[in-house]
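The structure follows.
With one protein chain withheld, the remaining protein chains of the complex are depicted in position.
Chain IDs A and B follow the sequence of writing; residue 1 opens each chain.
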Amino acid sequence: MSIIKASNLTKSFGHDHTAIKAVDNVSISIQAAEIILIMGPSGSGKTTLLSLLGGLLTPSQGNIEIDGVNITALKETALPAIRALKIGFIFQSFNLLDALSVEDNILFPARLRPGGINKARSRASKLIEQLGLQKRSKALPQSLSGGEKQRVAIARALINEPKVILADEPTGNLDSQTGQDVMMLLHDIAHEQGCSVVVVTHDPRIEDIADRILWLEDGKLSDRKHDQHKWCRDPVCGMRIDEWTAEYTLQYSGIKYSFCSQKCLDKFNDHPGQYLSNP
Amino acid sequence: MFFLAWRQILLEPLRMALTAIALGTVIAVILLLDGFEQGQYHQLGEIVQNRKADLVVTQSGISNFIAVRSSIPQLARAEVESVAGVINAHPVTAIPIIYNKNNTRTPVYVIVYDTWGGPLSIIQGDNIKRGRDIVIDLSLAKKYNLQIGDNFYVTDFEFRIAGITQEAAFMMPFAFINYDGMIDLFIESQIAPDLSTFPLLSYMLVELAPYANRENVARDIEQHVASVDVMIPEKLAQNDVNMGKVFFKPIMGLLVTIGYIIGILVVGLIMYADIRARKRSFAVLKALGFSFSRLFCAVLAQALLLLLIAVPVGIMLALGVAVFIQTMYPLYLIRLFEPVVFLQTLFICFGFSIIGAIIPVRSIQRTDPMLAFQDA
Partner (left out) sequence: MLKWTWKSVFSQRGTLIGSVLGIACTFILVIFFDAVWRGESEQVVSYPAHMKPDVWVMQSGVGNMHMAMSFVWDWKADKIAKLPGVKQVTPILYLNSIVTSEQNQIFAFIVGLLPDNKRAGPWKLSAGRHIENPLETVIPDVLAKISNLNIADKIHIADKLFTIVGMSSGTYSSANPVLFVPFSDLEDLLASTGTYSYLLVDADEGTRPEVLVQRIRDEVDKVNVLTHEEFINNDYSMAIQMGVEIIVIMTIICSVLAALIVGFTSYSLVIRRRRELAIIKALGVRSINILTSVILQAIIVTSIGFGIAVFFALFILPYTTLLQPQLTLSLSLSSLTHIGMIAFIVAVLGALLPAWHVSRMEAASAYHV
């Protein structure tokens, strides 16, 4: 069953000749308990797509259905309730409320659901336990580590038992081990609680837990298999690059070269011979 | 949303203290201005009522006790006392003088009394015992550093300060002498030749028999005695208060209005600065599904909580300043807690908190939930 069904989604910013299509005719269907990764280069429209799916932005064209409700047909005033009850958000910068303790942060969105925070207390305790935050439940965010903050953010996203979690770079501000922990949490959420998880990321480590990886470039979406890496080296600096996802490429003498940055590309253009002789 | 507002306030105690003191100061300014105005009215109303008369006889056409010249023929006293129900008609004369010492001049209202109508209470020294005794208001004693037993000169005539009382009105201190003193002043003073037109009898304080009806006796006196009016002290006091209102209201009204505008701006400034500082939190809350109205409620709750903290601060501050003013300058009475005005002030403060919270509302409305996705 599709939890999110978006069809022919387009989002443009600006008007006339200054118009930019951040998302261009994207259709996507996300099933229950599915983990979907949306990857792509910077500025490709990943966050815009996530915001459209979360009802934070209104599409220029197309429809989005969340749990059977066509949110594009709803009035602006009806959207907060959809976000509160059907969607959980996880942000790269955690975005916890500084004034509230861990427990209060987790419980805060519960006041938007029927029954309020009183009915959500047992769930909050369970989430605190599941996420290993028992000893930190009364702490203020400023005293938490990055990993702890993100676990609190995940608990907060789950408190209203949403149908889908939309996560924007959830491991972006975390070290390797903590990032791994957060990935496993997202995996468990999807597979044990039946909650769909859409993750926008640059982090290739998350690919391991994804059911499906989508590639967004210039606002267009395409499928990508897990194993579709084609590693090569930047001929200028020698850095390992995934040819499939590389942003800076050049055809030279019939061969495709990939670069880590515009700077390396420019250097190559200036003296290609120097780099080809000593790759 | 009170919960979030309260926690937000507690998060930065220094900021909370600063805002509570700022807001409290605004409230104190308004309370003090109102208190000063009410103090003036209270003093104006008290002066005649402190004379403790059942009825007051004035010159015909005179309906005030303060800032007016009333002159009654001396023979009228016997006529008033002959009216049924009247036990006594105590004479009182009011003489405005300018007290001058070391070239510092102060207008003083001197009440001359005989058997009734003297100072309500003596806070230092004694009441008048002989002709040259004078009882003066505390503010006058403080201003000129006058002590009991000191000389008090009215022009060249020497009085001796017998006691200190606390009666002032219309920003004027009062002094009390008896008729012996007044006659001595009139006869012995250098100004005697020019004093023929000084009133010898300004008012009569009428003491009624217990069975007498005030209205009936007042009507009888007016019928029997020519060229006098009779009033109940409450009415005379009200007339004095009304006269004071014409004098003070326009100025005080404008000052208090400016005070309220400052209040709105201070609350607006505090809330605006707070919303700007927490723009990201508002974006996150929007993304989490909190509607604009809920966010506005949070801001409103915060403004009202700040007001709740600031009100006691303001009251304490106003009380401190009022005590200071009344101790250092007892001429002024600051009536902070006149129930109607006090409640009205608090109610308006409540109003300006709401208006102040509305000022930055556009900032919340314009906060883009997408901000939550941006790096901190």
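A few points about this structure:
As a working rule, a residue touches a chain if its C-beta (ideal position, glycine included) is under 8 Å from a C-beta of that chain, and two chains touch if they have at least 3 such contacts.
Just so it is clear, the model here is predicted, and its values are computed rather than measured.
In the complete complex, the hidden chain is touched by one of B:5, B:22, B:134 or B:349, namely B:22.
Interface note for the absent chain: among B:49, B:71 or B:124, the touching residue is B:71.
Set against the missing chain, the residues B:49, B:106, B:127 or B:374 yield one that touches it, B:106.
Screening B:120, B:232, B:262 or B:304 for touch with the missing chain picks out B:262. Listed for subunit B, the residues touching the missing chain in the whole complex are 12, 14-15, 18-19, 21-22, 25-26, 28-29, 32-33, 36, 59-64, 67-71, 95-98, 100, 103-107, 154-156, 171-172, 189-191, 193-199, 227, 239, 242-243, 246-247, 250-251, 253-255, 258-259, 261-262, 265-266, 268-270, 272-273, 276-277, 321, 324-325, 328-329, 331-332, 359-360, 363, 376.
Going forward, only the chains that are shown with their structure count from here on.
The centroid of the Cα atoms in subunit A and the matching centroid in subunit B are 67 Å apart. Contacts from subunit A toward subunit B in the complex involve residues 47, 50-51, 54, 56-57, 77, 80-85, 87, 89, 91-93, 95, 97-100, 104, 108-109, 112, 156, 168. Taken in their complex, subunit B has these residues touching subunit A: 3-4, 7-8, 10-11, 280-281, 284-291, 369-370, 372-376.
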